[in-house]
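Submitted below is the structure of interest, expressed as structure tokens.
One protein chain is absent from this view; the other protein chains keep their places.
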Amino acid sequence: MTSLMTELIYLTGILGTLCLAIGRGERPRRWALGLGLLTAVAAAIASACSSGSVTELFGGTYRVDPLSQGYKAVIASALAVCLWLTERGPSESRRVEVYLFYLCSALGLTLMTGSTGFVSLYVAMELSSYSLYLLAASREDRRATEGALRYLLTGAIASGVFLWGVSILCGLTGGATFAALTQAAPALTSDPLFIGALALTSFAFLFKLSAFPVHFWAPDAYQSAPLAATTLIATASKAGAVAVISRFLIASGVPVAFAGWTGLLAFVSMTLGNTAALHQADVKRLLAYSSIAQAGYILTGLLAGTADGYSSAFFYATVYALMNCGAFLVVSAVAADAKNDNPTVRHFDGLADRQPFLALVLLLSLLSLAGIPPLAGFTGKWVLFSAAMDQGHWFLVLWGVLNSVVSLFYYLTLVKHSYLEKAPAGSQPLRLTPVTRLLALAIFAGLVFLGVYPTPLIEYARSAVSAIAG
Amino acid sequence: MSATLQPYLLISTLLLCLGLYGVLTRRNLIAVLISLELILNSASLNFVAFGRFHMADPSAGQVFAIFIIALAAAEVCVALSLILLLFRQRRSVDPASMDQLKG
Amino acid sequence: MSVPPIEFPILSTILLCPVIALLAVLLTPGRYTTAIKLVSLVASAATLVLSIWLCLAFNAKDPSFQYIERLDWVRSYGIQYANAVDGLNVAMILLTAIVIFCGILVSWGVTYRTKDFFANMLFLVAGVFGVFMTTNLFFFFLFYEVAVIPMYLLIVIWGSTNKQYAAMKLTLYLLLGSALMFAGFLYIYSLPDARTFDLLAIKQQVTFSPMVQNILYISLFVGFGVLAACFPFHVWSPDGHVAAPTAASMLHAGVLMKLGAFGILRIGVYLFPDGARFWAPTIAVLALCNIVYGAMVATQQRDLKYIIGYSSVSHMGIVLLGIATMTVSGFNGALFQMFSHGIMTALFFACVGFIYDGCHTRMLDELGGLSKTAPRISAFFIIAGLCGLGLPGMGSFVAELLVTVAAIGTYPVIGITSLLALLVTAYYVLSAVQKVFYGPENHHHKDFKDINGFQFIPRAVLVGCLIFFGVFPQIFLDWVNASTRALLGA
Amino acid sequence: MNLADSVFIGLAVVTVLGALGAVAFRALFYNALSLVLCLFGVAGLFIYLHAEFLAVMEVIIYIGAISVAIIFAIMLSRPMDKSDEPRSPSASLRGAVCAALVFAGLWRLLSGARWAQGSGQLPDMRDIGKALLTTDVLPFEAVSLVLLVAIIGALVLSSPRERS
Partner (left out) sequence: MDLTLLWTIQLAPLAVFALIFILPKNARGIAPLLGLTGSAAAAVSALCFLLAHAGKAGQPALHYSVDWLTIDLPAAWPLGKAVSGTLKAGFLLDPLNLLMITLVTVISFFVQLFSFYYMREDESRPRYFAYLSFFSFAMTGLVLASNLLQTFMFWELVGLASYLLIGFWYTKPSAAQAARKAFVLNRLGDLGFYLGIVILFVGLGTLDFTGLGKDAVLSALGPTLAMAAGLLVLTGVMGKSAQFPLHIWLPDAMEGPTPVSALIHSATMVAAGVFLLVRAYGVFSASEVTLEVILLLGCVTGLIGALLATRQRDIKKILAYSTVSQLGLMAAGVGAHAPQAAMFHLTTHAFFKSCLFLTSGAFIHRFHSNDIWTIARGGGRKDLVPMLTLTVGLLSLCGLPPLSGFFSKDLILEAAKHHGLAAFAACVAVSVLTAYYSFRLLFIVLFARPTAGHGHGHHAHGHDAGGHHEDLLGGLSRALPLLLLAALSIYAGFLGSPMTHSPILVWLGGHEAHFDPAMAVKTLVIIAVGCAIAFALHRDPDASEKKLESSKGPWAMLVDRRFFIDDAFVWVTKQVGLRIASFFDLMDRWLVNGVLVNGTSYRIADLGRLAVRLQSGSLQGYLACGLAVLAVTLLWLTGGSSR
């Protein structure tokens, strides 16, 4: 049971929140928040502490191993940040039930990272997805409903296609577990149906990762969801997706044709996300497009299909969560100050004067997203692209780097607003609560540390991947 | 005839494509949802068929189908409440009426 | 001069000086501006002293790398923190130290967001030092970009004249160039023989096929060439120089542009000598474009900084031409030009910045007779101008001589055509001098105050360097000669 | 052609026709009814596949719960007899082309497939029960959470808004 500690902690948290949901008003909400934070932190610690062992459970449909534990820790940490962000979000999205969705979603993602059978994978994915759909809708205005519906319907189609793919895989391999897939895959690498099945299956993953061609929901959902939920979608959900893809690809291998297909999608994702982001004024929407582009980068690393690729994907997912947390932390502070859950770039005017530290964190997060050294995002991109280059995907790598240059344009635009433009007349200094300050400091330190000395995390990722892939 | 896979696959493929067609063309979100159900059904038909003919564990396909049915219920539940919410907000369930978010 | 070898890791110490100062500055509350300035100054002075020491202590006769420092960083990716220097690096480190020392002094008058300014400067300098001493491609790239990004902030916050456009253009352009480097480095690593980013190890272990050499060399050349303002990738540079604040322009034109040329030599030519030979004629043509075209365009400018910006384009062309000759003298000349142009252009910007601060304009037509109002700053500008037009006794003359001789010897037509720039340069430099400093006094600038004794120091230091190395060029050449020889395998 | 086959063909036709009706009718209520028809067909096919339990589930859950919920939703959202807006020709074409292409591609792939060797055993309901409580206990538990989330979500969404 100790190996399922993380999941059990979530479960406990969910039950607790369920009880609290009976109550109404501010006090139970605070309790729920506290309980949620406690759960998240405990889950993070639990997964970090049990990251040494490898256990197979439930007849090989679920694994607890260093890689999944790593992803779980990332998801839990991101969850903690998101929960904290709800504190300053719009009031209608701060009902007690909402915390239940957060925890369920995180639990779903956690289960995703460990699933090695298609049934558990499917259920875990849907658990996280439905919670996220509901979170996206929790602002309860027209736009939120619209965004959530688009999110949901795209997700439903993606699951449908995924199910089809899985069914074909079952037919081809004779089993519904990754183990069966691994066993049968070598004989199937040149079978077009197998490739097709992989492609169909990956639709759900691409949807989670918000990669082309099922990325369309992302800008709308990011924009319309409450900030904290957006953050969860942008961080934990991505990490879960990367975990699942890694596992799936480790099991199936990456046939050349499939790598080519994924490369094409990565190519389009990057280009589309980055260029579209150039025209955004709403910061959340901008970050959504940025995440589409980032999905392209991550795919580039993953399609290498090597241990390097998977470990660098883990590293990048961690870093990605970190830097997006940083960015959204600042965005939420600005949003709370502006009493507008959808801040535009204009709201960032004069941030450096109003709150220099926050501006610095924003700067570092954005530069890290753009892959500028000596920040974590740079190292992440380096290892990611290095893995892709090893497999000869030089064009994709080159394209990816060129794309990050383009991305720098819109990141810098935001930086420019915070550093160069004058704050509107009469604006006050932006106050930070100690916890927020601490969080920001931690993110700051993490970005710099992982940029300058990424060794421990990279080595961890490598050993974790080699523990699975052998 | 019923003892081979091919007819089932043909039926499920047809269901899938009809469902896709419906999803893409209907101007009513509930109709879209109905089409989605077709897709899910085609998938579960697939699973059961593969489970019957080609899988090592004969129950695996059915188990999968059970989960699909259960999750379809959840999906419909969430989707319908969202659609009704949209209807309350906008007096319309036409997907084209969702036009607030773009660009 | 026999100075004993240095026992402690001097390179890391040089690198750490600005880093520690950066931390100190970040931790100092912003209102203690003097403390911040002093910390920066002390750090830059320390690097200057250490660099001079390094120059004296390192063994110029030995063409191999010296003062090697190695520390495993990410072992599984072949990433090491590795520093080492040969003649090329030493010269550039000295240049950087001189320019930053003067740059800090020149920026003493910065009042707007002083802390941020000096933090950015120190960060930038740390990056530059890093590039000039590392031998690991990962760290090379890391430092390279570290040197680029603070520039954006420096321009956008403290700059002038269309600064947003210029800053964005500069940053994107330079990073675009580095994208090619990035891909190139990763490709090298991905070769089965390599599996390391260590420059020395790559050189030893890997034999590149001619095709690969050609492709990699040109992609690295374009990547670095952007920073070196190689035609037709030069347009960021005048705009950037114009928009940047004084000290940033000094560093940028003085040091950052040299990063590009240095990279071409250190990595491009070092790893891919055959590729370099293959592309040399093409590069020579581009360099000629730089030289003549840059000078010609400079004659058409009305803004003093634009003139200097285009003159930098022209002068960097000489560096590129020297590299394109693939001869010892050409390389020596290129390095010498990097050094002397770095100092000269720093001096230029130190003067123009001061004039702009005082007169609030840099337009030739709005200035005039400044020699009367401000004789000292005028003198410094004129000295820089004279160096720019290649007056003997100044560093640039020697550099141009070496490059020209090599170029005429290698590509007669290009070499001879490039001489045209000497004439054009004289024309535009003297025209600018005539318009700005000569002629009747302009009443708008009556209150313009000349530099005081303190502000005299940095500019005097720069002039001193220019003349010292112009008169005793062999000192510099002795530093680099063995290394360039080794680079060419001669 | 024996009786089993005839019934099978009948079921297949019912299923496909039901699906067609679920998509093609412009009146939403007919769609729902067609869906029910289709689902009956699928349930019948399940029986042919020796998945009797699943057929029952299909009827109970799908027809008994899901379809009914949809019909309720239809009734809540609009007058029963009102037809759907006509689809735009371009959208129809787009959908038809997409669906046709998917069909063509998928069918060609599927018809050339080399499937895994099955065990040939007929599934037993006990196996299903065992699986649900052993190998698939985790998703089984998770599904309960999904349903919980869905129900609470539906409640939250449909409950009148709190103004705080």
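Some points to look at:
As written, the chain order gives the labels A, B, C and D, with residue 1 at the start of each chain.
The rule we apply is simple: contacts are C-beta pairs under 8 Å (C-beta built on N, C-alpha and C of every residue); 3 or more make two chains touch, one makes a residue touch a chain.
If you're wondering where the values come from, they're calculated on a predicted model, not measured in any experiment.
Taking every chain of the complex into account, the absent chain touches A, B, C, D. The chain that is not drawn here is touched, among residues C:60, C:84, C:386 or C:451, by C:386. Across A:276, A:321 or A:352, the single residue that touches the chain missing here is A:276. The omitted chain makes contact with just one of the residues C:66, C:404, C:455 or C:483: C:404. Touch with the hidden chain on the side of chain A covers residues 149-150, 153-154, 157-158, 161, 192-193, 195-196, 199-200, 203, 212-214, 216-217, 219, 257, 261, 265, 271-279, 406, 409. One chain of the complex is left out; on chain D, the residues touching it are 91, 94-95, 98-99, 101-102, 104-106, 108-109, 112. The omitted chain makes contact with chain B at the following residues, 20, 23-25, 95-96, 98-103.
FYI, only the chains that are shown with their structure count from here on.
Note on interfaces A-C and A-B: more C-beta pairs are in contact across A-B. Residue positions 106, 110, 115-118, 136, 139, 143, 146, 149-150, 153, 157 of chain D each touch two or more of the other chains.
Across the assembly, chain A contributes 119, 122-123, 126, 130, 133-134, 137, 140, 168, 171, 174 as residues in contact with two or more other chains. Taken together, the touching pairs give a contact graph of some other shape, not a line, ring, star or complete one. Across the interface of their complex, chain D is touched by residues 14, 18, 21, 24, 57-62, 91-92, 95, 97, 100-101, 104, 107-108, 111, 117, 119-120, 122-124, 126-127, 130-131, 133-134, 137-138, 140, 168, 171-174, 184, 191-193, 196 of chain A. On the chain A side of its complex with chain C, the touching residues are 352, 367, 372-374, 378, 382-383, 385-386, 389-390, 392, 394, 397-398, 401-402, 404-406, 408-409, 412, 415-416, 419-420, 453-455, 458-459, 462. Touching chain A in their complex are the following residues of chain D: 105-106, 109-110, 112-118, 134-139, 142-143, 145-146, 148-150, 152-153, 155-157, 161-162, 164.
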